[in-house]
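Sharing a structure here in structure tokens format.
In this view, the complex is presented without one of its protein chains, the others remaining in place.
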Amino acid sequence: MNDPMAKPKEWFQGGSLVWPLLGLVALLAYDFLFVDGFFRLEVRDGHLYGTLVDILNQGSKTMLLALGMTLVIATGGVDLSVGSLMAISGALVAVLVTQTEMSLAMIVPIALAATALLGAFNGVLVSVAGIQPIVATLILMVGGRGIAMLITGGQIVTFEHAGMVYIGNGHFLGLPFTVTLVLVMLLVTSLLMRKTACGLFVEAVGDNETASRFSGVSTRSVKLAVYGFSGICAGLAGLIAASNIKAADSSRVGEMMELDAIFAVVVGGTALTGGRFNLLGSIIGALLIQTLTTTMITQGVPPAIAPVPKAIVIVAVCLLQSEKFRAEIGGRFGRRASA
Amino acid sequence: MRRFIPVFATFAVLIALFATASGMYERFFTARVIANLFSDNAFLGITAIGMTFVILSGGIDLSVGAVLAFTMTFIASMITDHSWHPLVAIPTALIIGTVFGGTMGFLIQRYELPPFLVTLAGMFFARGMAFMVSSESISIEHDFYTALQDLKIVVGPKAKLKIGAVIFLAVLALAIFVAHWTPFGRNIYAIGGNESSARLMGLPVASTKMLIYALNGFCSALAGAVATLYMGSGNPAMGVGLELDAIAAVVIGGTLLTGGVGFVAGTLGGVLIFGTIQSALIFDGRLNSWWLRIAISVLLLIFILLQRQLSRFTKTSRT
Amino acid sequence: MADALLALREIRKEFPGVVALDKVDFNLHAGEVHAVMGENGAGKSTLIKVITGVYPRDAGSMELDGKSLHPRSTLEAEAAGISTVYQEVNLVGTLSVAENILLGRQPRKFGIIRWDETRRLAEKALARLGLELDLSRQLDSCSMAIQQMVAIARALDINARVLILDEPTSSLDEQETAALFKVMRQLRDEGLAILFVTHFLDQVHEISDRITVLRNGALVGEYKTVELTRMQLIGKMLGREPEALQDKSTGSKWAAETRDEILRGEGIGRKGSVHPLDLSVRRGEVVGLGGLLGSGRTETARLLFGIDAPDSGRVQIDGQAKSLNHPRKAIANGLAFCSEDRKGEGIIPNLSLRENLILAMQASRGPVRLLPSAEQEQLCAHYIDALNIKTPNAATPICNLSGGNQQKVLLARWLAMQPRLIILDEPARGIDVGAKAEIEKLVRSLREKGMAVVFISSELEEVVHTCDRVAVMRDRRKVGELSGEEITEQRIMDLMAHHE
Partner (left out) sequence: KPESTTTTAPAPSKAAPTGESTLVVGFAQVGAESSWRTAETQSIKEEAAERGVELKFSDAQGKQENQIKAVNGFIAQGVDAIILAPVVETGWEQVLKDAKDAEIPVILVDRGLKVSDDSLYATLIASDFVAEGRMAGEWLAKKTEGKASIIELQGTPGSAPAIDRKKGFADALKEHEGMKIIASQSGDFRRSGGKEVTEALLKVHGDKVTAIYAHNDDMALGAIQAIEEAGKKPGTDILIVSIDGVRGAFEAMVKGTLNCTVECSPLLGPLAFDAVEKAIALDEQPKKTIVEDQVFDQSMAEAVIDSRRY
């Protein structure tokens, strides 16, 4: 396949972090110039305090979701159910924390196991039953929220459990604990992907599933694993979300977050068609979208029309990444059509 | 013939579903319920048809719900607040929708941007614009409009097809024709099947792709117009999540998200399966909010699996 | 000679890390068949893609009929009268055979496609190549050869002044090649200019009037075919004197009966694909599968490798019954399968050469024990050298390699596994003469070490030359088996064409 257009949708090789980073920097530059106190950082009670810290903390959920989503997308799939899985893990934890004597060391694994299992269920639908990913995960997106509401009886279950509260509100090394959580997950995932053959298999399956299967890769297990992993990430994000507000809001938590996560992944350089992926890029993408949200809140953009600037930023970042666009604008990139 | 199996499977599933519901609920198997199925799902159906083309070409469009909302609000606002005549307001809205879709198509095609992101931006943009036109829902007061709304075809005892349903069916017929008997339609299939090949085969890939999104923008706007006829108002918050319903309907109808494979007629089946599940659950009325969600998903799952199983029957040896 | 219809001057094309074409001149005249020859990666396909506007050229000029030519897409090239069959079949697999032939040019009335007319025209286009196919069949479900024929039929059907064929015959058998040549001659006589690329030297001499040879992206020269002997041609392509390329030894004839049976299939078959057949392969033996297009050779290979599950019969490996229902199991039992469909079933396009090469090996090691990178590098270095793979480095995405080099990487993927039985389905597809000899040598040496080979090829000569035993297939049924001295082209052809 030595022709340049065999993958026209491929938009740039997963690898270049320059463009999403540039988008993020541009946005931050805007904030620096126009938003008072955006960069103000102070130390309070031994930890950093400021808008930037909030962005890290609030963005942690999207970052975690984006980690799992990256792998799913790399296999050529997509996971719409992450928001509902967040609700389920939050609901489970809230109910277990308030109604049983179990320790957190038991509860958290239970919640994560549950979401991992449900994620794997997505994987089964996709790889064994052969249902298309969007629809397969749509099923759990609708039903999962039902399950979460079933667990909490449709109520908002509040808790005061110190350990649970710490996850989303505590501080570690002067930064929100969630930052550590994200970093650990990123590190573990990166190691798993680059120091074992998992990354190779994920990319191979996403790039050419048939050829991978013929080479002896167990495409089914790969898919089961990535959806399960996405479930775990969603579970963790759910824990943070619940901990953040010290409550499980099973009917609302995580709504629309799947779109944010997918956005983060794609902006970060992983093509929706599967194949090469870029974990760090997804994290940057998630930061970008959180910075945007926070900027709009602080800038007082009327909420009803807040989507408009969001749309503009998305398109701008996309165009920035488009080689063709850069060529057209820059001119000096020459007439070299992108390969 | 083999190519049609998934469509047959879809309709077989629909019939099975309908029969089950009819057995379970009194008054379900009536002309009225069937007519309602078309009237209530007309605007979903129209967006799903547009979406079918997009998906056949290997793309996706997340903006449909928001464009529908914008169109509704625009039409309502123009008629009620600015006293435009409906016959001016509706075509204007359709043109705006088409241009909007075409613009997204342009970005996707020209700069090779991922459709997912561009249409996501389109969704945000259109939603924001809908709220900019009006932050509240507006009712449409115009005699001509009321007259339009009252147009209906009586198809049985207490059963009537409202104007929306009629438009839906007309669009469906037209779409089937376009998909199968015009070069444009075939080019869509070719692009979805293998875009690089389509390009090397010398097909007009660029213009076709732009047209597809323009067409879908038109369909979304038309769906918006139909929705105003359905409800007599414009609501900027309407159609949240409609894109997912539309995509689901298309896929249940046997179209592959990878592009190139599927039928417009299948989409009708998908929409009706969706609508029937909803109707059946309304007839049941015993489930609370969470069981309702669980039931919808379980039913969807069952019928998707059934559809797949049926269409697998005759799978050719090589896949 | 009159002015050239298509004239290229000092064309240059560079890819990151590779100069694919450097100051290449090329003249194509009306009424000639002009062969472009060169090793894998010499730049033939790139030259073609520059002509048709797939790649913009970096420097140089092109003229068509005296007017300067600047196509920016194939659409424009086609409008200028250039019709092309690319090296990799570029058709839409999800559409029917008939549509693929006429896509974009369907006969219509008031803008409405006339399907009956479409089918009639498609039928006609195929008939010209002596082909009769089920027109409504989805192209995907047809074998590579048929796909290639359809692509050719499509290109011939376009009213063009220049016809470009990039390795059109790579998976065709002799009959179809003959049919194609007949049409080519006819078109040439009608005044068409035909650019033809192939690695089959016989074909070059049979059909072409002139030859342009490329080496490493540079022009070696333009010659009249009649003035260039086969050996000279090879010399020009390789840039050195051809040594004993035609190592005539047919390998050691193994005393087959004394060898252990590695694989034994009894009555294996699958409804709708192959009729139950017996097949056994012994250690150190090369078993050929002969047959015409669509005779079921590939299908048989797929059954053996567990891609399609057989629904009758049983398979024994080393005398033990095994159920091979997934390639993974087949691989675990020492089998390997090099598919004929390089693009669809072989390469992982965006991954690097290295990742493509180690994929099968890594898959059998499981996800945890990553092959140490030193070992990976060593493997790559070894095979890049052994198979003479032309690439900037092992990290290059495989989709940037030329077709033949991709094929070599895939072979390396399997050879690295040191399988006990390898199934090679058209392994020589798109491989240059030098490489072909290399691969043959390699296979022989592996056989020496006891590897068994199932060999599928449309080139009878190659089959005769390589195989210890040949199972001949017709209509997806095994119709006979030849061994030892019985293996001659004539005998195989007789069996294939059903006089027993």
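Every chain is named by a letter (A, B and C) in the order it is written, and numbering of its residues begins at 1.
Heads up, the rule we're going with is that contacts are C-beta pairs under 8 Å (C-beta built on N, C-alpha and C of every residue); 3 or more make two chains touch, one makes a residue touch a chain.
Predicted, not measured: the structure shown is a model, and the values here were computed from it.
Considering the whole complex, the hidden chain is in touch with A, B.
Touch with the chain that is not drawn comes from one residue among B:45, B:115 or B:239, which is B:239.
If you put the hidden chain back, the residue from A:212, A:278, A:294 or A:322 that touches it is A:294.
Between the chain not shown and the residues A:56, A:124 or A:304, the one that touches is A:304.
Touching the omitted chain from chain A are residues 35-38, 40, 44-45, 49-51, 54, 58, 149, 154-156, 158, 169, 241, 244-247, 249, 251-253, 293-294, 297-298, 300, 302-304, 306. Considering the complete assembly, chain B touches the hidden chain via residues 25-27, 30, 32-33, 36, 39-40, 43-44, 131, 135-139, 141, 149, 158, 162, 227, 230-241, 275, 278-279, 281-290, 292-293.
Going forward, only the chains that are shown with their structure count from here on.
Interchain contacts join each chain to each other chain, per the touch definition above. Between the Cα centres of chain A and chain C there is a gap of 43 Å. Residue positions of chain C touching 2 or more other chains: 54, 86, 90.
The residues of chain B that reach two or more other chains are 196, 199-200, listed in rising order. Residues of chain B touching chain C in their complex: 3, 180-183, 186-187, 189-190, 192-194, 196-204, 260-261, 316-318. Residues of chain B touching chain A in their complex: 58, 62, 107, 110-114, 116-118, 120-125, 127-129, 131-132, 135, 195-196, 199-200, 236, 244, 247-248, 251-252, 256-257, 288-298, 300-301, 304-305, 308.
Residue ranges of chain C in contact with chain B, taken from their complex: 54, 73-75, 77-78, 84, 86, 90-95, 99, 103-104, 106, 108, 111-113, 115, 138, 140-141, 154, 270, 272-273, 299, 308.
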